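Note that one protein chain is taken out, while the other chains of the complex remain in position.
Chains here go by letter, A, B and C, matching the order in which they are written, and residues are numbered from 1 within each.
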Amino acid sequence: MGGETRESCGVFGIYAPGEDVARLTFFALYALQHRGQESAGIAVSDGRTIRMHKGMGLVSQIFNEDILAFLKGDLAIGHNRYSTAGASRLANAQPFLIETALGPLAVAHNGNLTNAMALRQELLRRGVGLTSSSDTEIIIQILAGAKGETWEERISSLMECAEGAYSLTILTRRAVYGVRDPWGIRPLCIGHLRSGGWVLASESSALATIGAEFVRHVQPGEIICLDENGLTAIQGHPPAPNPAFCVFEYIYFARSDSILEGESVHRVRQRLGAILAEEHPAEADMVIGVPDSATAHTIGYAWASGIPFGEGLIKNRYIGRTFIQPDDRLRRLGVALKFNPLPDSLKGKRIVLVEDSIVRGITSQPIIAMLREAGAAEIHLRVASPPIRHPCFMGVDMATYDELIAHRLSVPEIGQTLMVDSIGYLSLDGLRRAMGGDGSGLCMACFSGEYPLDVGPLREWAKLAAEWCEEAVR
Amino acid sequence: MGGETRESCGVFGIYAPGEDVARLTFFALYALQHRGQESAGIAVSDGRTIRMHKGMGLVSQIFNEDILAFLKGDLAIGHNRYSTAGASRLANAQPFLIETALGPLAVAHNGNLTNAMALRQELLRRGVGLTSSSDTEIIIQILAGAKGETWEERISSLMECAEGAYSLTILTRRAVYGVRDPWGIRPLCIGHLRSGGWVLASESSALATIGAEFVRHVQPGEIICLDENGLTAIQGHPPAPNPAFCVFEYIYFARSDSILEGESVHRVRQRLGAILAEEHPAEADMVIGVPDSATAHTIGYAWASGIPFGEGLIKNRYIGRTFIQPDDRLRRLGVALKFNPLPDSLKGKRIVLVEDSIVRGITSQPIIAMLREAGAAEIHLRVASPPIRHPCFMGVDMATYDELIAHRLSVPEIGQTLMVDSIGYLSLDGLRRAMGGDGSGLCMACFSGEYPLDVGPLREWAKLAAEWCEEAVR
Amino acid sequence: MGGETRESCGVFGIYAPGEDVARLTFFALYALQHRGQESAGIAVSDGRTIRMHKGMGLVSQIFNEDILAFLKGDLAIGHNRYSTAGASRLANAQPFLIETALGPLAVAHNGNLTNAMALRQELLRRGVGLTSSSDTEIIIQILAGAKGETWEERISSLMECAEGAYSLTILTRRAVYGVRDPWGIRPLCIGHLRSGGWVLASESSALATIGAEFVRHVQPGEIICLDENGLTAIQGHPPAPNPAFCVFEYIYFARSDSILEGESVHRVRQRLGAILAEEHPAEADMVIGVPDSATAHTIGYAWASGIPFGEGLIKNRYIGRTFIQPDDRLRRLGVALKFNPLPDSLKGKRIVLVEDSIVRGITSQPIIAMLREAGAAEIHLRVASPPIRHPCFMGVDMATYDELIAHRLSVPEIGQTLMVDSIGYLSLDGLRRAMGGDGSGLCMACFSGEYPLDVGPLREWAKLAAEWCEEAVR
Partner (left out) sequence: MGGETRESCGVFGIYAPGEDVARLTFFALYALQHRGQESAGIAVSDGRTIRMHKGMGLVSQIFNEDILAFLKGDLAIGHNRYSTAGASRLANAQPFLIETALGPLAVAHNGNLTNAMALRQELLRRGVGLTSSSDTEIIIQILAGAKGETWEERISSLMECAEGAYSLTILTRRAVYGVRDPWGIRPLCIGHLRSGGWVLASESSALATIGAEFVRHVQPGEIICLDENGLTAIQGHPPAPNPAFCVFEYIYFARSDSILEGESVHRVRQRLGAILAEEHPAEADMVIGVPDSATAHTIGYAWASGIPFGEGLIKNRYIGRTFIQPDDRLRRLGVALKFNPLPDSLKGKRIVLVEDSIVRGITSQPIIAMLREAGAAEIHLRVASPPIRHPCFMGVDMATYDELIAHRLSVPEIGQTLMVDSIGYLSLDGLRRAMGGDGSGLCMACFSGEYPLDVGPLREWAKLAAEWCEEAVR
């Protein structure tokens, strides 16, 4: 899909007395970096004090040996935050850390509460002042004020009132908790260290990176407790009747070496490409993908169609965050930073171009123009997911209705706009087949508009949230 | 007194539509920099949004033109925080800013609550999670949860339960409030801009710097409201029967060009020196002071005694924060960073050395040795305040009992320890005379041990506070 | 080849009055970032003054809009420097900028002088003090002191005495020069902007990025002058009888969308893979490459062998510079930061693993172990270049003799060490065929040991250079 903002967050938790838990958390966040590059943080407990460090930027920029040495302890949580345009500030970095009547508490959150606005108003009415516009602060203050003398009870209370997507890792003095909302919207899985400790992570790719074995995923509504008694699982809230795991995790978010809900992401992606080839064959000389997110889908298409897999685009791998951009005049003069074509590979060839998905269409357009100019004879655009017609309100910062190209235009119109010789999107049915069933248990709202939850109030809140305060970012 | 940690905080508030309030706040904090050098912050309201910036270090290092341009509005508050050894971190920087049911709220605080521990426990019991170990967060969360539909009512509620020292400036969407505890422990005064707006400041020296006229000081228990109706004063809480303005503000804290409670600090200091000369005359050739804090006291001594005022010590004015220190060996070899003697001025002379006060004695000792080595024939130490035998619990970070030299030793023993030819401290009575009365209305607890309030719980809390969390400072 | 240090540098030059030359240089350096990530710099002339900025890190981190605005002018040069272990310091960043009797002069250099030591001694003997250990300072001081009243004459003088690899861009008040050594060891090409200006770049990929058309490469021994007269080419030095373009640029360095000496890098890489498949076929289920450097070679192997192209390894794309590394114990526990395997893709499969080249073997080893552990039934290692048995002394920081695995071990021994089921390196003859000839005109010294120049003194110098000074890097 190449460069459009579609990001989530990554969470991690570890209970491993005797290990350097801060360092392992660092490596895990490193492996989860693709889930968020705006900020990151680690909180560690030594059984008495919770020590924390968080900062803006990549994990590799935020931590150094001195800071890891400061983060001494036996249990920890960590968080990677995604980058959004406006509210990029340290005050929103996670974990959040507070003192409560039950002692210190740190929370890391992946997701979005759909009733955040109501919960926020309730907290304010209760006389709790809030320092940020973050859902996570709502969660942590609900935990601080919930009924119950144990954290398990309080987490259950939270699950009572919270609606929406939340995969949480929670750190107290003596335990790490993993919590997943009753719909199971965002991923969370359990791993076991060879040396004996337990870990929780958004994706199994983080387990592989730190040498932990994948055990299973956390169930919808489940609370996992990691402490001196090892792993304890309790059902904090009954699972929702309509589980709704985000299908977009398979299509784009997750790293392809991850196992989600028991399924290999890489295999799903190859299947998406293969079914796409069935649904939308093409007469062509070469199949190419947009690097790097569409590679597995492209291989699937190539294998199923028998058309050779090739390269047509080179991606600048050193593209850091830069605020220097070409202006319109330079763009017209041909300045293009992210991709370059391979003319000798494209010239005179009939090309199938595979995208994993199209959100706003703003990166597809110049890529297609670039391929054309480099001499491609025909361009057949194939998209390994259905048209995205609805925004996400469950933890993905994607786009508004008006920004979604498939909300504004029909598929043929998209093809015309992008000036391709043919266009084919995977069908919703094809997506279901690739997932090996009828789509039950999955949230496909961005394609179908059928949200598993009432998402009405969320939009308005987003607008209000920005208003009450701002902090200078230096 | 030369270099011992005895610091407070500085607060400021301004309501001046049409003026660049952020810039005026910047200049005022600049003028109040002597009250705290650890961190500083400014919060500004434009009637709808509160924008804030705070950072570690000197005011001049924290703000630049871009940040001032971001801080647009008509009303503002600002804060300078003092530096303490352990808890130096951004999370404790002020102002604090939260959203409440009545809208955004920012608070800047100078002082210490003596019942902070009890208030904190109450907030935690009420289910409010706390992010820091700061009294100011307690104050702001009490305001967020207080009864009352107006800020005036809520501030009165706060004054109901808060005990100890608090001079506050408070910013809401449309008003700035100035609040002083019923004892009037820490200073707060009102000024008027030539162009029409109103300001509040810890010291009148800040008024002079920004060209505002001194109006009066805020009364104990009073709430000042600055808004579109100009200045409104209400008595938020009855004044305490025993007002207790910190006498140490006169002796050391305040800049000598300030007017406190109607009295010129500079004149008080000269009187302290003059009465000291009466109480403890000396046969000497020259009176010198420890630069720069004891200059006014020294002039007072010189005038009253007829002994010429001179210089004996040069202070390194560019002494920034450095973590590079001489080790013991280098110290024995004579490395001395902060002061150097003026041998030609001292040689063979009988010297009266005036200190404004002595806390731990650790800077006096090397200074006296230095004067001796530079050839002073006699050294007569004169201290322009009584022996400090008790710590402060009302907003001054001074020392613990054991660290106070006058708690451990009698005055003659101090003289022997410091190896001076004679020593004289101002008497408590002399201090009262210099203040022009019987000492009523003043807190002299650090000299007399007679605290205006119950300070028992505070000590223990200090120890507990540090425990629950820590953040890496990079 | 995956992660072994083998880096070069990137140079750029532009003459384009009316364009924002600093911004175009920035974009070009961005496109050349793969040639060096340690430091970068831009120098711009406005016809009178040369303005420069350089810094450590990625191009995107070094420049911002303020700095680009400062770099006003009509002509410019830029440089990306590679990263080496020891001498990473700002003093070595390029361009170098000096004043000379003919006015200001800036130089950017890609390459290494083989007689640097002798030239350096000569400069010192001549009484020129040198501030760095960089070859580029030698070049610029030779230019400053060369005979000749014009820059063309002085550049010719330089070419008279300099031996080794040098592709230079040179900035004077009114002209940009591009210079290539008589052997043509490192690349340099000419482009033309659609709006009329001229550019010089190490690779044509930079031309594509800024929308310039590829014109031709600079000839060995040629001096290109860009000024108000447009482009002028003169032969500064007769071309060497044995031109020696670095074959490793095709194998690894250059971006695959570049055209070098008239040949598409991508096509060469596919041919290398195809000939490798001929020379070393394998019975296998899937061909995979080490991401991302071996992708084109792997596609070539797949096409020629008919074995399907697939993925077996996922690379962490957000791997910034981190100094946090797993210790041995963590490595044994399975911590692996850079790559993760795709078990579902590998399990039970016979794999051909394609590497573009192997230098020290230290990244191949854990990759192969990882594939094995992920379930690969057989691993057939195929290397798309001959064994590297000799270090490079012409501008590539590769390794010493002892570090080169193929210097220490025979090919079968390498196969045993890496524990693969079979191993095959491309033959020297196969490499020549892939280059479409008998290898004449190419430097293949790292494979054959036949250096085009006397490289004897270089090694010793390297050791001496580090000695005379060091600067603290903060």
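Here, contacts are C-beta pairs under 8 Å (C-beta built on N, C-alpha and C of every residue); 3 or more make two chains touch, one makes a residue touch a chain.
These numbers come from a predicted model, not from an experiment.
Looking at the complex as a whole, the chain kept out of the display touches B, C. Across the entire complex, the residue among C:I67, C:A118, C:V215 or C:I324 in touch with the chain not shown is C:I67.
Remark: the omitted chain is touched by one listed residue; of C:V21, C:M52 or C:I170 this is C:M52. The hidden chain makes contact, of the residues B:Q121, B:N316 or B:S440, with B:N316. For the chain missing from the display, the contacting residue among B:L158, B:I210 or B:L353 is B:I210, taking the whole complex into account. Take subunit C: the residues that touch the chain left off the picture are 48-53, 55, 67, 70-71, 96-101, 103-105, 121, 124-131, 140-141, 143-146, 467-472, 474. Annotation for subunit B: contacts to the undisplayed chain at residues 20, 23-24, 26-27, 30-31, 33-34, 37, 58-61, 63-65, 68, 193-195, 205, 208-212, 255-257, 264, 266-267, 292, 295-296, 299, 302-303, 308-311, 314, 316-324, 326, 330, 333-337, 340-345.
Throughout what follows, only the chains that are shown with their structure count from here on.
In whole angstrom, the spacing between the mean C-alpha positions of subunit A and subunit B is 49.
Per-chain Cα centroids separate subunit A from subunit C by 36 Å. Multi-chain contact residues of subunit A, defined as those touching 2 or more other chains: none present.
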